[in-house]
Each structure stands twice: as structure tokens, then as C-alpha cells.
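A single protein chain has been omitted from the complex, and every remaining protein chain is retained in its original position.
Chain nomenclature is as follows: A and B, assigned in order of appearance, with residue numbering initiated at 1 for each chain independently.
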Amino acid sequence: MDLAELQEIGEKELAARKPIRIRVCTAAGCLSSGALDVQKRLEEAVERASLGATVEVCAVGCMRLCCEGPLVQLDPESSLYERVSSDQAPSIVAGLNGGAVTARRCDPGRPFFARQKSIVLENCGAIEPERIESYIAAGGYRALYEVVREMNPAEVIDAVTRSGLRGRRGAGYPTGLKWGMVAKNQGPHKYVVCNADEGDPGAFMDRSVLESDPHRVLEGMAIAAYAVGADLGYIYVRGEYPVAIRRLETGIRQARRLGLLGTQIFESPFNFRVDLRIGAGAFVCGEETALLASIEGGRGSPRPRPPYPAASGLWGNPTLINNVETFANIPVIIRNGPDWFAAIGTEKSKGTKVFALAGKIRNTGLVEVPMGTSLREIVEEIGGGAPEGGKIKAVQTGGPSGGCIPAAALDTPVDYESLVQLGSIMGSGGMIVMDETTNMVDVAKFFMEFCMDESCGKCIPCRAGTVQLHRLLARITQRKATADDLARLESLCQMVKLTSLCGLGQSAPNPVLSTLRYFRNEYLELLGDDAATPSSTM
Amino acid sequence: MAAVKTLSIDGRLINARGDQTILEAAKEAGIAIPTLCHLEGVSDVGACRMCLVEVGDPPRLMPACTTQVFEEMKVQTSTERLRNFRRMIVELLFAERNHVCAVCVANGNCELQNLAERVGMDHVRFDYLYPKLPVDISHERFGIDHNRCILCTRCVRVCDQIEGAHTWDVAHRGVNARVITDMHQPWGTSPTCTSCGKCMQACPTGAIFAQGSTVGEMERNRSMLTFLINAREKKQWNI
Partner (left out) sequence: MEHLKLATMWLAGCSGCHMSFLDLDEFLIDLAGMIDIVYTPLIDAKVFPGRVDVTLLEGAVANQDHLEFVKMVRARTSILVSFGDCALTGNVTAMRNPLGGAEVVLRRSYIDSGDAGAQFPSSPGVLPQLLDRVVPIHHVVPVDVYIPGCPPPASRIRAVLEQLIGQHPAQLAGTDLKFG
């Protein structure tokens, strides 16, 4: 495969495109609302109307507005239809010839779409995820060519560093710096691992990217492998994402067939192959050292760090481990240049962030905005605010590791540092909106129950501590707790946070601490005077 | 050979080899740091968090058993908050399962019991969970009482790294985690167990015991394990 062949594939694909395209979202959300059947009825209608020469129906990826799925959009007129049922589908085809369309229209220019900036998600909803030709036609694998044939590894790392990209999960470690560490470390073998074990309740950003644009992640990993000197990669996908797994398998197979993965990529000495590893239902395997242990075939238990995976990861070798969204940013950074990327976002947080908006919000779905966008803009203008005139009370970010940001702080710009200052974290990008009917102590208890269930059991503070924290929270919500219990709760939170072995335990108390900080009165209201509790001088 | 480093532990300047852990360096200098999941001769896992020490300024909590020393490292082993946390860890353990010292074979010879004294625990400030846990006496010589197990995994590591049988491992998650034999079967049916008794020697509490011992009679012979390790690694066959 050389550049000319790559370009030819793209040109052929574009040339074969029919003038009119009917795009149907077939990401998980719309699939469960019946998108496949909608697609089938559309195809049948096109055939019945003998429009096959000018009209094609394409199964594409996520179109963002998940709460109104199944979504169907037409090119070039860009009409968008929401909640399309199987019965309404044929009318869309009829509408091409002036017939009445019974499906409900959705304004593609509404703030939910207009205010987003698609970089990571640029291909989602536009290309067909199960056809590599579709990705290539959109410019896919061009960045890999440039990297492999026109740049040396140091230049690639430099570009990523200058872009200012930070890891899109966890603490936002500078990506270029991490790549540089792996590149400099010595080892008989080096690996690139993609963490696709998206486990936060309410987070579906990675799922959407993998289902809608899997090749983007493969390309990003290949570029990373070239930069750090790795020749083998693993994508660790959670088992609960069967559509993503299937599309990744298809993508890997297609890429190998075209020589874009495997040996001597683009006729250079660079080899890179990717294998999938499927998770088996453990949230803790999203923690990098537990994930690596799982890939090695062991129990998904974290290991103390240092040593960090960049120095000693898979089987003791230097391992680069990044998240799906981080890798998804790489091809576009190479293509458009690091300065272009660095011009987006804030001084310390460059680029965009994908959020999964859910909860008490009108517009549930995927939102991609530049870093620095205010929370208010995200939840009120893009998200449409609370349904039925309710009032937003708090926004939870970072899942079970994060915190609740009160409505009073909604003007905060979203970036890594500002969220940490508010007592939360950016985390995965899950954003759950709560209104006046939400009880914040219940929220804290819910997330603690999650951490308690998902604790691996290796270290005592997390294994035994989360159980006790959950019991205390349950007692509080049942109005059986006293001020002593609250003091015990806070003291134990500090202990679990500071002494747990890995991020799961260290951040399990965050929702409690955050709700105590901003909604302490909700806890105090539930306390009683009965001295029917263990005495404590904790 | 790793270069020698100079570091300070509790204000004292000491020397250590660059590949030693804080725990090893402290031990050589006569400074005792409490441990539970650490066992001389097998790998360290940093699981119990008892050996957490404060390193540097602002202080970071790091496990002494897995953290390597570096030049001019400043370590505090016994600050007030560390002592507080250690007590809480022991209390969490006592609350987690059913540790009834009065009727336990290891009463008086138990590392957990000793630790409780050391951290000043006179009562447990957490809810006792009272889980229902089994006792497995299917093996002809030994038994395991899960009520007394603290999941330190010393048995797992000893059986894997010293005996080489890997009969023990861990199953399930969180508070439901359990040490299991082979494919989660009764110990007596294990085809891999060699009945060497190393796991019983390694167990810090009365969880793994020799059948026939009654309350307070389980005395362990830890020197048996040290002897084996010295023999293998240093080729020293007499103690």
C-alpha cells in the first residue's frame, strides 16, 4: 500500500457515492430503538420506488442526539428526522419525490448541534464504521502515511507534545510526555495499549467512538506505536460493548487486508499489529495496572505505582497506555498540525472534550465542545436545561471518581484544573445533571455502592472501607444516624482516599466529600439525636 | 550492584543499596515498620497498607514494602496520621469478618492480634459485618477457616513462589473475595496441593491451621520458611 493506492481507494469511494444519501444512525442507542429495522424499511422503499441509481441508504455511527433516536439524516439537503419508526421510514423516501413525510423533523441547526465542535467525533454519523473505504475517503490513514514515511519518531512525539494534548481520562497527564517516556525506556519489547474499558455509569463516549469511527482509534494507536517503538498493540474493550467489539474486529481485519496494519506498513520498516482483549465485567480493569494484569491473563488487581507502566508494564516491558479519546485525537493533530490543535481550548487544557450528557436534561446524548466552554453553556444551551421547567441543582462529572458541581458554579469553564478546584475531576466525560428532586445524599450513596461492588478486594481501605462508608450513608438516608456518624463518615473518607492502593479506592470518597462540601445541609437534615451509635473520637 | 544511597528515616541518616525498599532499609537500621501482607522471601504486593510511610515534603503516602529508596529521600514512619490510619486498618479488618480471639487456634500467636495491641485498638469503631463464611476441613492434615482470613494472600504467594504448586488463588471481588483452592473446590480434593504446610506457616492469623490444634495451640515455625529461602538464594544450609 502506498500513498497513490490509498488516495485511489478514497477517490473510488467518493465516485461511487450516490447523489442522495440517507444516513441512519446505528450506534448502540439508536440500535436499541430499532434503527436496523428502520434501515431495512428505507432500503426496501428505495428499491420499490426504483431510486437505486440515485439514492443509497447508509448505516453510519452516532449522531449525538441519543434521546431522539433513531435518527435519520439526508444528504445533501441535510433534513434531519428524529424518533423515526419503521412505519414512518418509507415516507422519508417518498418525501424525495414530494410525498408527505410522516417522520418528525429535527432542526439540524439547533443549538445542540450548532454549538458543538466536532474533532474527535468529526466522522461519527458521517462515515460508515464497517467500511474502511468510507474512513479512507474521509482522509483516513493519511496521517499514518505522513508519520511513517515523512516523520521520524522524535518528530511525532514533538508534535503531540506541542499540541498540548492531555490524557482524556484520569488526571489528564500530558500525552507527549508519556509517549516520550515510553520511547526513551529500554526493553526487549514495547507495547501500546488502548484502554477501552469505559466503566463509569452514564459514560458512553468511548463506546460511541468505537462504534462509529473505529479506524480512527486504530490509526491513532499505530501512530503512537511508531513514535514509541512498539510493534504490538492491544485494545482492552469491556465485554458489555458487543457492537464496538464487532466493529473493531471488522476494522482490524479490513486494515490488515489493505496492509495498513501488519508488517511493512506503507512499505516502510514499521510493523504494527493490534489484538483485542475483552473485559469480563470488572470496573477495576479500567485502572491501568489492573488492565495490564488482565491482559497478562491474571486477576484484574492493581499494582502499586511506581513503577509506572511507561517503565514497566505488560510483562515488565515499557508500555504506553492511553484511552480511546486520546488516541482519537492523534490523526487530526498530525493532519492539521499541533499549532492548530493548541489554538483550541484554554492555556492548560487544549483541544476539545467529549461529554455524555445524561440525567435530568432535555437533550441526552454526546456533546463535544472546546475546553474552556462553560458548564452553563453545555447543560443549558446545548443540553436544553432541565425538562419541564425544572431547575438544575447540580452537575456530576467524573463518574464514581468525581464530584457534584452546584448550580451556583455553572459558569465555571470546563478544563482539568478548574474542575479539580471545585472538588471534582474531568474524568471520563460522563456528565449527569440533577434537578431539585434529586437527593444528594442518595447520589453519594449510589456511587459508593458502585465502588463497593467493584472494589477488587486487594487492599483493606477500599475493600472494607467502602462497605463501611456505604453502611454509614445508608444509615443517614434512613434517618438512623447522628452527628457522630457524620464525623465518622468524613474521617473514614479521608482515610480511604489517602491510603487506598489504586485510583478506585482513592477516588471512591469523592462524591461523598463533594456533596458534603456543597450540600451539607441535606446530610444535616437527615441526622437525628438518638445516641444509639458507637461512640467515637475519630 | 546498585549504588548505595543515603536517606533519612525518622530524622536518622542511614545507608541503603539503591535496589532496596524502604522496608528493607529500615529493618537493617533497626526501625520497625508494621506490616501484615509482607512475608520475608516472597514478593511484596503493597496490599494491607499498614507499612505506608510519609515520603518527602509535602508528604506522599507510599508503601514501604514496594517503594525503592532514592538519594536524600526523607521518610517518616510514625506520624500521628499514619498511626491513626493504621489503627483504622486493623479495625476495618476486625469488623470485616468474624475474628473471635477467645476461641481461635492462633490466640496468643496471631499477627493480627499483635497488631491490634500495637496500634492501641481497645475496641472497633465500625459496624461488625458478621458475614457467613465457611470452614473447610476436607484436607486430611489442615483446614481453612475463612472467618479468620484477612486476604493478605501470603498463602497464595508462598504456594506459588516457594512451593511452586499455586494451589491457592483469589476469587470474586471486594468483600466477597475469597482465597480458593484450584478451581474453587474443597481443599481435600485438590490435585495440586502437596500438603507441605507452607501456607499454614505463612498465614498470619488462625485462618489456615493444622488439624488437631485447639484454642491457642497454633504456633508457627516461620523459621522454616526463612531457612528454605536462605538455602535457595544464599546457598546457606544452616541457620
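In this section, contacts are C-beta pairs under 8 Å (C-beta built on N, C-alpha and C of every residue); 3 or more make two chains touch, one makes a residue touch a chain.
Bear in mind the structure is a predicted one, so any value in this text is a computation, not a measurement.
Engineer: Determine which one of B:57, B:80, B:122 or B:233 touches the chain that has been left out.
Structural biologist: The one listed residue touching the chain not shown is B:122.
Engineer: Could you tell which one of B:51, B:82 or B:104 touches the chain left off the display?
Structural biologist: Considering all chains, including the one not shown, the answer is B:104.
Engineer: Touching the hidden chain in the complete assembly: which of B:18, B:56, B:131 or B:164 does that?
Structural biologist: Within the whole complex, the residue contacting the unshown chain is B:131.
Engineer: With the missing chain put back, which residues of subunit B would touch it? List them for me.
Structural biologist: Touching the chain left out of view, subunit B contributes residues 94, 98, 100-104, 107-108, 113, 116-117, 120-124, 127-128, 130-133.
One rule holds in what follows: only the chains that are shown with their structure count from here on.
Engineer: Give, as an integer number of Å, the spacing between the C-alpha centres of subunit B and subunit A.
Structural biologist: About 39 Å, centre to centre.
Engineer: Can you list the subunit A residues touching subunit B in their complex?
Structural biologist: Residues in contact with subunit B: 282, 284, 299, 301, 303-304, 306, 452-461, 463-468, 471, 488, 492, 495, 498-501, 534, 536, 538.
Engineer: Can you name the residues of subunit B that touch subunit A in the complex?
Structural biologist: 45-49, 52, 61, 63, 66-68, 84-85, 88-89, 92-93, 95-96, 125-127, 129, 150-151, 153, 169-170, 172-177
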